[in-house]
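Taking it in order: structure first as structure tokens, then the write-up.
Chains shown are a subset, placed as in the full complex.
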Amino acid sequence: MPKPPPFGDTVSAGAGPLVGVVMGSESDWPTMQAACDALEAFDVPHERRVVSAHRTPEEMVAYAKTASERGLEVIIAGAGGAAHLPGMIAALTSLPVLGVPVQSKALQGLDSLLSIVQMPGGVPVGTLAIGGAKNAGLLATRILATSRPELRQRLDALRESERQRVTQQELP
Amino acid sequence: MPKPPPFGDTVSAGAGPLVGVVMGSESDWPTMQAACDALEAFDVPHERRVVSAHRTPEEMVAYAKTASERGLEVIIAGAGGAAHLPGMIAALTSLPVLGVPVQSKALQGLDSLLSIVQMPGGVPVGTLAIGGAKNAGLLATRILATSRPELRQRLDALRESERQRVTQQELP
């Protein structure tokens, strides 16, 4: 993703991470990296960690329960198969939680998608496409921008540059 | 949904709507009403409108393009079948857009879900469960709460009251 034109780094000024990017396993990193890349393109300070609902459930509880007080404003969680991480984190914090279904081997992410998106009333997870980590980073940025006008401007600028790039595409 | 304990109405003080709830047809209202109910439970000022990607495409463009300047901070869009409304709005604004797949007749919302969630990189839609309008209202509130601590407190209180309600459920 081309880096949007800079508008100063007011977002990250002196700040700890605003977005937490968590995933159930190191093996999810090739998918989830795109979320971090998108956040970096907007200079959004963020942290990245392996937190597993199934193998480190208590660390997950602690992570989610302390997220707000540690200054996080959005959490992005990626997982595959019976993907419980996003929903469990959403159950343990009032921060907005975005879920990224990681493409699984046998069912190609349909299981991951349904495990994440079909949450019961009361515990929302904003779900992105299968493998849609880039969009998770962008949606987190859109959320942060609700109270950071200069970030909104950079998002507008990105949409504009994308528009221009597409209008210049030539088919053979 | 039981109304959370009041923390004052600082959210809506003198304000225009912060959340726009749009849907493709009047027939989506029985589903989408739950989003408005959730917002009202938190005193979040919002507007509701029928805006159809397919039957009023230019009104949709105008709606999405002016949403930010009119003070909206989040847009919730519900649609069924080949559900294009959430994604098209996300293409026309930098606000966070939440999509609600409305249950369809033949395929019971699987078409709605895939049409909304499988967005390409660059244009994010935070998708909720099929028929998950209540969660769309709650996620919008979580997003607004990133810059409104008193709203965060009310969300925490809601989770706590839900916890208590569930722990008191008795099975036969």
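As written, the chains take the letters A and B, and residue 1 is the first residue of each chain.
Going forward, a contact is a pair of C-beta atoms (placed from the backbone, for glycine too) under 8 Å apart; a residue touches a chain by one contact, two chains touch by 3 or more.
Bear in mind the structure is a predicted one, so any value in this text is a computation, not a measurement.
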item: Homomeric assembly size (copies in this file), of which only 2 appear in place; value: 8
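We adopt the following convention: only the chains that are shown with their structure count from here on.
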item: Touching residues on subunit A, where the partner in the complex is subunit B; value: 1, 34, 68, 73-74, 91, 94-98, 113, 117-130, 132, 134-136, 138-139, 142-147, 152, 155-156, 159, 162
